[in-house]
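Here the complex is missing a single protein chain, while all its other protein chains stay put.
Think of it as A and B in the order they're written, each chain with its own count starting at 1.
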Amino acid sequence: MNSKRLEIGVGAFVMAGMLALVVLAFNASGFNFARDDRSYFLYARFENLSGLSERAKVSLSGVIIGRVVSIELDTEDYVAVVKMAIDKNVPLSTDTSASILTAGLLGEKYIGLSVGADEEHLMNADEIADTQSSIVLEELIGQFLFSRSE
Amino acid sequence: MKPSGVMIHHYLLNGLRRMGINALDVCAGFGRASWFLLQSLTWGKGFKAPFARLVLQVYQLGVLSLPIILVAGLFVGMVLALQGYHVLVGYGSQEAVGQMVALSILREFGPVMSALLFAGRAGSALTAEIGLMKATEQLSAMEIMGVDPLKRIMAPRLWGGIICLPLLNLMFCVLGIYGGALVAVDMLGIYEGSYWANMQGSVEFYGDIVKGVIKSLVFALVVTWIAIFHGWNAQPTSQGISRATTATVVQASLAILALDFVLTAVLLGGF
Partner (left out) sequence: MANYVELKNVTFRRDGRLIFDDISLQIAKGKITSILGPSGTGKTTLLGLITGQLSPQSGEVLVAGLSVPDLPRPALFELRKKLSLLFQSGALFTDLSVFENVAFALREHTRLPEHMIRDLVLLRLENVGLRGAGQLMPSQLSGGMARRVALARSIVLDPELIMYDEPFTGQDPVSKGVLVKLIQSLNSESALTSILVSHDVDEALSISDYVYVLSHGQVIAAGTPQQLRQSDDQELKQFLFGLPDGPVSFHFPAKPLAEEVLA
């Protein structure tokens, strides 16, 4: 009877639905199960993240080489500790600097890296020492006024 | 003077009484619908081949709704990309169009639009089908043969709806996001990498995708419940069935939009 065809149709429908979930998970939310073996982790401390969020991009010369994995607050120094996953194929020198940048005028925040001249490379779980927090407009204005009054 | 005072008194009392009667009717209807839902959610024991019946309903409600859902998803995504681009380009942030399309579709357009279309396509068909079964005494015949129509007819339809709508929602979202990519990347010339990268930077699997599916599940239960209840409760005449079908679409649509607000508030706040 055509109950076989019915079952095939329904099976295809349910599988298409599951596939849609998988497509959304990988393509839309950037879910990546294999992330751990293809990347290594670096830490960086910032005084102010001003809107940087988890899974923000990490870029080098405009090329995305990794993502922010987690953000925590160091309760001793009161600075933000950002954990980044970086592509294994991109070695970074120990004097690499990290700064928080904004894409476009209103775009999202991301971490921009610039490589130094050192011969040695950062290893897994190392920390980037040279960081620059994002520029906060209010602080700039405050600094300006402060310097004028002196 | 005296008669008019008596008259006003009389009208007031009458109005009050009618309001009371209406309130009780609404209450009774809701009670009936709740009892109906509880009875229909369970299969009951001794009922064989529920799986085959469920498969048939998934076909009727899901597979047959697929074309309208897919086409609608594609166009909604395309329009969102177009509109979003023209707003964002003013701020020089047109790269964010992928993020905007994905978030609005996953959070709102997907669950709500697919539920509205489902109510119009599958909900009205359910009401008409069950109403006609009632009008031709098929439901009574079943009851008298000792087979509970709530278990035999309603339960597979209710569960079919609950299974189908979240799946339809997911497919709507995929088509919407790719429709957006079609417009943004191919027509408006946004760099493909930044369309997806922006999206992936902001869309969260649990926060956006799973919550959308949760919304969709609630809508599925409510829409299917309304549809089968109106069919079961219909006046067994052709006019009664047409009225019940209209009531299904109107009430289901309003319920979706109102519930969307409540669910959004709960999901944003609580979880």
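Everything that follows uses one rule, which is that a residue touches a chain if its C-beta (ideal position, glycine included) is under 8 Å from a C-beta of that chain, and two chains touch if they have at least 3 such contacts.
Note that the structure is a prediction, hence the values are computed from the model and not measured.
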For the chain not depicted, the shown chains it touches: B
Touch criterion as defined above, residue of B:22, B:42 or B:136 at the omitted chain: B:136
Footprint left on chain B by the chain that the document does not show: 46-49, 133, 136-138, 140-148, 152
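Following the convention adopted for this analysis, only the chains that are shown with their structure count from here on.
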Mean-CA-position distance for chain B and chain A (Å): 37
List of chain A residues in touch with chain B within their complex: 3, 6-7, 9-10, 13-14, 16-18, 20-21, 23-25, 27-31, 53, 55-57, 64, 67, 103-108, 110
Complex interface listing, chain B residues touching chain A: 52, 55-56, 58-59, 62-63, 66, 91-93, 95-96, 99, 102, 106, 163-164, 166-168, 170-171, 173-174, 177, 193, 196-205, 208-209, 213
